[in-house]
Structure formats: structure tokens, C-alpha cells
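All protein chains but one are shown in place.
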Amino acid sequence: MSIVVEQKEALDARIAPLLARAQALYEDLDLRAVQAWKSEDPSRRAIGFLPVYAPREVVHAAGALPVGIVGGGDQVEIVRGDSYFQSYICHLPRSVVELAVSGRLAPLDGFLFPSTCDVIRNLSGMFQILLPGKFVHYLDLPQNFDRRLGGEFYQHEMRTVAREVGKLTGIEVSDERLRASIVAWNANRAALRELRALRSERPWLVPTAEHYLVLRAGYLLPVEEHTRFVRDYLAAVRASARHPLDNIRVLVRGAFCEQPPVALLRTLERAGCYVVDDDFLQGAHLIPNDVREDGDPWEALSDAFLHGTVPTASIYDEKAEKGDALVRRVREQRVDGVILMAPSFCDPALLDQPMLQAALEKAKIPFTSFKYAEDTGQFQVIREQAGTFADAIKLWGSA
Amino acid sequence: MECLIGIDLGSTTTKAVVLDGEGRLVGRGITNSRSNYDVAAKVAKSEALINVRFEMLKRALREEARLGETLASFEASLLAGYRLECFLGSLRRLEAHCRRDLENARFEDDRPAMQEALQRIFAGVEASARRVFEPGSVARSDFFRDLAGSSYVELAAQVARAGGPSFDRLVGVYDRNIIPVENETETRSFEELLLEAFAHVPAPLRGDERAIERLLREVSTRNFEVVRTVGTGYGRVRLPFPKDCIRSEILCHGLGAHLMFPATRTVLDIGGQDTKAIQIDDQGVVTSFQMNDRCAAGCGRYLGYIADEMNIGLHELGPMAMQARRRVKINSTCTVFAGAEFRDRLAAGQSREDIVAGLHRAIILRAMSLLARSGGIANEFTFTGGVAKNPAAVRALREVAEENYGKLTLNIAPDSIYTGAIGAATFALRDVLAAARQS
Amino acid sequence: MTRTAGIDVGTGAIKVALMEGGRLAQSYLERLRRRDVHEVVEESFDAALRQAGWRRDELDYIATTGEGDQIPWRTGHFYGMTTHARGALFIDPSARGAVDIGALHTRAMRFDENGRVLQYQMTSQCASGSGQFLENIARYLGVSIEEIGSLSMQAAEPEKCSSICAVLAETDVINMVSRGISTPNILRGIHNSMAVRVAGLLRAIKTSGVLLLTGGLARDLGLAAAIAEKLKDGGVQVEVRQHELSVFAGAIGAALWGGFRHQKLASRGVEHGSAS
Partner (left out) sequence: MSTTFVNLSSAEERRAAANAIKDQSQERQKELIAGYFSSLAQAKANGKKVIYTFVPGNLTELIANFDLLPVLPEINALQNGMRGRTGDFIHLAEKGGHSEDVCTYVKADIGMLRSGNVGPTGEPLPKPDALLLSYTGCFTFLKWFELLRAEYDCPVIMLHTPYQGSGQITPAMREYVVKQLREVVIPKLEEISGKRYDEEKLKAALARSARAEEDLVGVLESAKCKPSPIDAYFGGVYYIGPIFTAFRGTQEAVDYYQLLRREVEERAAKKLGPVTPEGALEHERYRLVVEGPPNWTSFREFWKMFYGEGAVVVASSYTKVGGLYDRGFRHDASRPLESLADYCMGCYTNLSLPDRIDLLARYIEDYEADGFLINSVKSCNSFSSGQLLILRELERRTGRAGGFIESDLVDPRYFSAANIKNRLESYFQMIEAKRQRV
């Protein structure tokens, strides 16, 4: 393998416009894309959902556009958001509140707060106060995974969401409609699976930051459009002339809710790490495999949640398997090491870490860990940590 | 005369004001509180009282001395002479300390050279002081430490370049000895000082010398009765005052701002080492507040540190930032890291002006989050503390505030640095009035 | 014999090490003092070569570390902890841990007998307790950096000072002076507070055995003593050492790794000249 050389490629003419679009969507904090979509038909409604996971199929089936709200990243100046949160609370809710009080969430007609952590939970109440009159719903995801117990409860929750969103759109969610939505999302899941497979196989074709931006576009675009977008991107990178660097393969865990700034992702790669698997925007791929398209669609969605999710910090680990699952994943993805990277002050992610570390230590898998915030602006420490990690593997591995 | 005193023992500067029985502001005094808090309080207070005497003196001169059109020049000259005398007094004490320091064993090898160097430096400092204290010239700072320090450092560099002892060694002597000097107070009485100052006044301005001397003596010895003193500020717990003579700096700042601008509802005070956001009602009563300290990021010292890094005066920083063309977002929170980022950005080709403006915006953004936490910004909005003297900080504040809270009246008073002290003195007055009502 | 160079681009100073066949041939240090980094790097590198009587084109590998990844003529770049660990091992073969106290950051690492970094930890975005911090304090006290260590060692009753802001330290220190606290006691107090942070990092990486202080502050005996004491109090079995070459650990490590890479690549017949 060659010496570390920074890849200074002129962006491929096919990739460039796609990336430009994804970047524009990423920067679209005013939700102009949603406004545009809504303006095509005055009866259209859009529903925001917070991390980590919400059954977007249900919102879609009720005729509304599900829009992911994952904070303001490093793009918003926090002026009023800070006034709602003490310094020891993670950054995400303050930028979400900043977006809300500055009117940038106005294109949304309602909000879903899935049970993720205490901060998101309490944020649901704050929204009730800050945006009176808007539909704000706390979506309790089951922590009991028995179909008759947790399953029934969850189906009841989903039906409540369907009914409430349906009131806004005037559409009643029939089984037919819901099934159609499942089909649409299955198509999207298939495209994303393909993208992830390609990235794992040839990570130089799908840089982490690009992968992220492509995924992120799905938090704003209608699902059908996003699926096309992912397919276009896949075709473009497959045809590109990108070539490999002297980088190690890593897997990133812990970033399931608050999103790292894109510059941080680039930093990781520049420091010599190919991220071949991660949990950024976890909600977009929490259920990686297809949801059953036949039978009762409510049950199908519920089953998929109860038994088809990848382990994540905000879902109770009933079978004590997350450590093993991580180790298995490391082997499957043939990575050289793991980066445990959690948002500062994120209790779920940080409390998970000792358990994940123990599993990695036991399996003798190298790992490194650090914290970040969505608005982290200085990457020196992260660069050095990731770089040293990559150095150690490169110097001592087979490279 | 009966008077009331308010002392604001700030983290950087200590301010004192004197009110007369009617609540009129009749005197102000300021000093740096770096050293001993007791001394700082004492100095600020005596400065304020001296300020009162000067005001009295002016009135007396105007009414009695019959100096005609030379009156204004006479006053200016007398004041400058007074300042110079005080400065020279401190300078002599500093020199004595430095010379004593040279007896230390560490100067065994180069004592004569050091002695000679000090000789030259102190002569130079004195000469430049005489220029600085010309009537009408503007000083870089009000404080002995800053004035003497900057000219000492300049001269030390010259001496070192000319083959004298090393710069580090010379400056080391200064750094070690300035601290005790700051903790000492002037030994001469006001009367003595005033008479010496009078000696500096050029002959053509002096008028009827004997009459004026009598007047100077008379005003110098007039009696004041300080009825009550209330202390406040960062260092208030260290003041040797009974508990009921100490008020929280939050309340004092709130009240002080209210007195200067009765329609104020929100007050932002950015001092040297802490920042406060205060909401008050229509009587100046604090309804909520937030403050931060212990971290220089977001306080005045942040800008001071940057100015030091750039080797320029603090007062030059704001005007430089006013020249900015582009908006730069500073990534580092920590002051020291911001300093490093400043150098990185310069190296990357960004303009000094733009970066400095970015730094101003950064400190204002930190203040905004404090303001937001205290309840936002309500009209009218008053900005106090030392940083309110910085035009770029004021501009950034106005910009960000209006972007987020709409059009506002932003008040900045010339006396804004005394806000806390004015509040404290007013509390003293109110206490006295309340006690009078009771009995 | 293989000739390699290691250049450690720090925030406070540039360090250069020239190695020949695994021996240190030349070292060179230049403080930055607010000058343009690239210029100082060029100057220092040339100065080092001149002193050694070498030419640039005789070098088999030029390795950078620290902030050096921006240098266009480097062959390869290694990250700070990789190089400090290797350098520490070179300087003191019995060392299994190192602490690099730099101008802004402090790094602690644990490594094996081959210099392979096993675990590491670094301070984040607050300069309290950094080298810069200590430098500021010394300035306010009118003490030169070289004097700090020996003064601190004379302390009888170290002043307690916890987590002081690097910038506001000025006030705190002047306050201490005016309370009549002696310079040694102040310095040792500051050293102790720095040691708490270092000990925290070291605990996190579970180091034991011989620990070498690297970086600019390694020469500061007072700090070394404070760290040793803190660790002992915390029940950590560590022997804290320092060495006159400590400041060059990063540069030495980079040069050594460069040599290692050179051999590895040469053995595989890979051509490599400059990186670009």
C-alpha cells in the first residue's frame, strides 16, 4: 500500500450535482424544501419527528411528510436555545429549541417525540408550551418485547399517531394505505442496504461524509424521491474513478442521536480511518431489513420494531446481547478497530459505553473513544486520537 | 458635607462613587483591584473623595479666585499636576523596591549593570510620564500599573538591545516589585499633593498665589461626613464591612442601571472576569439574573488576552474590529485556544480585522446565551461594565440583539463602569432614609 | 545507513531530530514566539541539517508529527501519541508510559516494549493546567521558565489552588502574592493542580511502571515531583522520570517510525520519495 496521500480529486461530474443537492438539503434549516413540497398542494401536511426512531410509514400513510429533526449542527448560532438548557445537557435540544423559537420549524404541522431519553421526553412537554396549538405527541416505544404486551401497546400508540395525523390531513389510515407505505419504505431500505454494502466493500467509493449527506437527505425528501436519489448516487460512485488510500477500516458506534458535524466525519477519514459502518442517523436504518408486506400491516410494523431492530442505546437490551452483536458486526465488517463516539452529556450513549468496551476488550478488538457535540468546531483532539489509533494499526498491522 | 459612598469591588477594577444627601452623584474614583482588595477599596474611595474635592475646588475657584479666562486652563493644569505628583510618588516607591531587589543574591553577577539599567529606565519612565501628564493629553490607561508598565517594558527593551542586561531579567524585576507597590498607598496628604501640584502650574496661570493657596488649603481640609458606605461586587465578602452594609452586585447593578435609565428592563454587564445578565422591573428591582465567572471566555479578559497576544492596547482592539469586512466564526471557546486559533487563521490568510471582529462576536454570543437564560432582552436594554467602552462589542451586541429580539433601545452611559457603585451608594442612601423614618 | 528526520511541529516550538541507523545524530529546537510556522519549520530544518552536515536529498524518510501534516515535502506523517510513545521508549527503554505536556494540550499514553500505543488520553478544550498556563503564571510572578522547577521544589506549604482558568490565573496569582504567599508555594500549588489533571489522565489509561515525561515541560522538576506525589497518593505504582532529550521525544519518535516505514516499504520494493 502507498504512503498516505491526500486525495485531491476533482469531483466527478456525475457525483457533484448529487452532492450539491444533498449539501443544500443539509443546510436547509428553514425547511424550504418542505415549504416547496407543501406549496404544491395546500392540503399537504408535514410532521417532524425527533431522534431516534419513529415509524415514518404511519405518518406517510396518513398522507403527511415525515421530516427528521436532528438539531442544527454547527450551522445555527445558539442565541435563545441555551436559555432552556443547563450546560450539562447535550447540545441537540438547544439547537432544536433555537430552530423552534426562531420560527424555522413553522412549516411543520406537528411533532413526534419518540421515547429516546429523558431529554427528548421532557422536550415534548416543552414543545407543548413553546408552540401552543401545534400537534405534539410523545410516542412511547415499547420496552417490553412480547407481541401481546409491548406489541399491542405499540400498535395502540401507532394508531393514535395515525388518527391524530389523519385529523390534520383528513385521511384515514386504512390497512391498504399503510401497506403501501411499508412497500415504499422497503424500497428505500433496499437502496440503503446496497449503499452500505458498497461502502463496506469499497469504502473509498463512499466517503463517510457523503454517505451521511445522502442518508440525511432522506430526512427531508419524500421517500420515493429519496430512494431514487440513493440509487442515482450509487450509480454515480460506482462509475467513478476513486481509488483507495492507506486507511484503516473502522466501525463507529454511539452517535445514535445527536449528529456529529460533517467536518468531524471528514476529520476521521483524513486521520486515516475509513468508516465502513456507523450509527449516524440511526433512525434511518434502525430496522435494516424489510418489513412484512402481507398480513396485518400494524402487526408487521410492530413485529419489525420488537424483533428486527439493531441494538441501540435507547432500547432496553432484553437479551443482554449488544456486546456480542457489536463483536459480531466487527467480524462481519472485517474492521480493524472500533471508534466509540458519543455526544457529550448523552446519558444513554455514555452509559452504554462501558458495556461495549467490556465486550471489545474481551474480544481483543482495538477501540478508541471520544465525545463530541453537534457544534464541535475544533477537531485537533479528535484528529490526534483517530490518527494515533490508525497509526497503531497501520504500523503493527499488515499494512 | 454629609455624603454616602458606594464601592463596587470588581474583579478587575474597583469603583467608588460619592452621593450627596440629595442623592446627587458628586464624585467618582476608580482603581485596579488586582492586588489587595482592602487597599483597592481604600484607594477607590479616597479617589472618589478627592474627585469630590476637585469639584468643590472648581466651584470655589470659579466663585472666589477671580482668575478670569485662564480659569479653565488653570484647572486643567492643576489636575494634571496632581496626577503627575501621584504618579511620581508611586514611581519612586517602585524604584526603591526595585533597587532593594537588586541586593538579592541572584544579581550577584550583574548588579552594577542592572543598577545602571534601572537608573536609565526610571529616568525614562519619569520623562515620559511628564509628557503623558501634560494638560489635555489622553492617557492610555488610568492606572499606574499599566502606564508605568508599558513605558518600563519599552525602555527595558531599548536598554537590552543596547547591550544592557537581558530583557527577561529587567522585566522580571518589574513584575516582582509592582505588586507590593500596588498594595501601598500614597503617604502625602491631599493638601500636600495639591500644593505640589500647584507648583507645577505655569506662572502665567497662577494669579494671586497667596489667595489661591489659601483656597486650596481651605478646600483640602473641609470636613466630609461619610454617613454610610455600602459595598458590593465580586470581592464584596472580603470587604471589612458589617454584613448589612454589603449588597449583592446583582441588585446594585440592577438599581444602578435603573437610576441612569429608568426605562431599563434588561441589563448586561460584561466586566473583566464575570458577566451578568439581569432583568429588572420599573422600580429597578431585580426579577431574575444569570451570571458566569471562573472562565475567561465571554468576559472582558478574553479580549484583553487577545490584545496581549497581538501586542496591542486593549483600546485599539474595538476600532480594529470595526474595520472588518467578513464574518468569521470562531470555533474555540477557551480564551487560550481562541488565541491559537487567531494565529492559525492569520497564517491561513484571513484578515486581522475580520478575525478580531469574530472574536468580539464570540464574546457577545456567550453573553446572549446568558441573557437568554435570564429571560431574554426586553426594551430598554442597558449595557454596562468595562466592555461597554468597546465600540465593536457594542456593535456586535446591537446586531445580535436586534436579529433576535427586534428593534431595541440600547443604552450606554458614560458612567456605565460605575453602575454597581451607584447602586450601592443609593442603597446606602435608602438605608439612611429608612432609619430616619423609623426613629 | 538509513538517515531519517523527524519534525515535531508544536504550538510552542519546532523540534527536529535527525537519526542515522537508529542513533540520534542531531537535535534542534526553535521556539515559535508568534512567528509564521512554515518559515520557522524551514529554518529549523535547515539549521539542523547544517549542524549535522547533511543534505536534504540524503534523507530516506522525512516524518512529521504534531501539526506537521501540512508540510508539503514530508514523506509521511505520524500522530502525536504514536511518536511520543516511540520517542519515550528510545530515550528510556524501560518506560512504558509517557506524558506529554505541551503548550495547549496534555497527552498521556501507555505502550508496550515495541512502542506500540496501547491506550491514550488527551485533555480537551480548556487550557487550564497546560504549558501555556504555567508560562502565564511564571510571567505574572516574574520568574523565568527555567527557574520554575527549582523554585517549586523549595516549597514548604504549597498553596491550594484548584482548577484555575489559565487566563484569570493572573488575578488569582496576584491575589496569592498579596496574601503574602511565597513564590515557591504558589508555584508548587500550581504544579499540584496540574498534577491532578495529569494524574486523572494517567488513571484513565491505567499506566504502571516507568513513566517518562516528554514535551517542553518535562524539564520542570517541580512538576515531575508533583505528578509523582499525586500518583503515589492515588495509589498508582509509577516511577516518574524525565530526561534532557524529553523535549525531542516527538521528533525522535517520528524519525524512528519513518525509518521503520522506510525499511518496510523498501523490503517490499515500493518506491517512495516525497509525499506529493
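Should a chain be cited, it is by its letter among A, B and C, assigned in written order, with residues numbered from 1 in that chain.
Convention: a residue touches a chain if its C-beta (ideal position, glycine included) is under 8 Å from a C-beta of that chain, and two chains touch if they have at least 3 such contacts.
Being a predicted model, the structure only gives us computed values, none of them experimental.
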Per the touch definition above, residue among A:V34, A:V79, A:V96 or A:V119 touching the missing chain: A:V119
Among C:R116, C:R139, C:R203 or C:H243, residue touching the chain not depicted: C:R203
Option from A:I89, A:A106, A:A325 or A:I365 whose C-beta touches the chain left out: A:I89
Residues of subunit B in contact with the chain not shown: 247-248, 250-251, 281, 283, 285-290, 373, 375
For subunit A, residues in touch with the removed chain: 83-86, 88-89, 93, 113, 115-119, 121-126, 128-130, 137-140, 142-144, 146, 148-150, 152-153, 156, 313-314, 316-318, 320, 342, 344-348, 350-355, 357-358, 371
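Note that only the chains that are shown with their structure count from here on.
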Distance between the centres, which are taken as Cα means, of subunit B and subunit A, whole angstrom: 53
Centroid spacing, where centroids are CA-atom means, of subunit B and subunit C in whole angstrom: 40
Residues of subunit C whose C-beta touches two or more other chains: 125
Sequence positions of subunit A contacting 2 or more other chains: 378
Subunit A to subunit B touching residues, read off their complex: 77-83, 102, 377-378
Subunit C to subunit B touching residues, read off their complex: 11, 34, 36-38, 104, 125-127, 130, 132-133, 139-144, 163, 165-168, 170-171, 174-175, 177-178
Touch list for subunit B against partner subunit A, complex: 329-332, 337, 341, 365, 368-369, 371-376, 400, 403-404
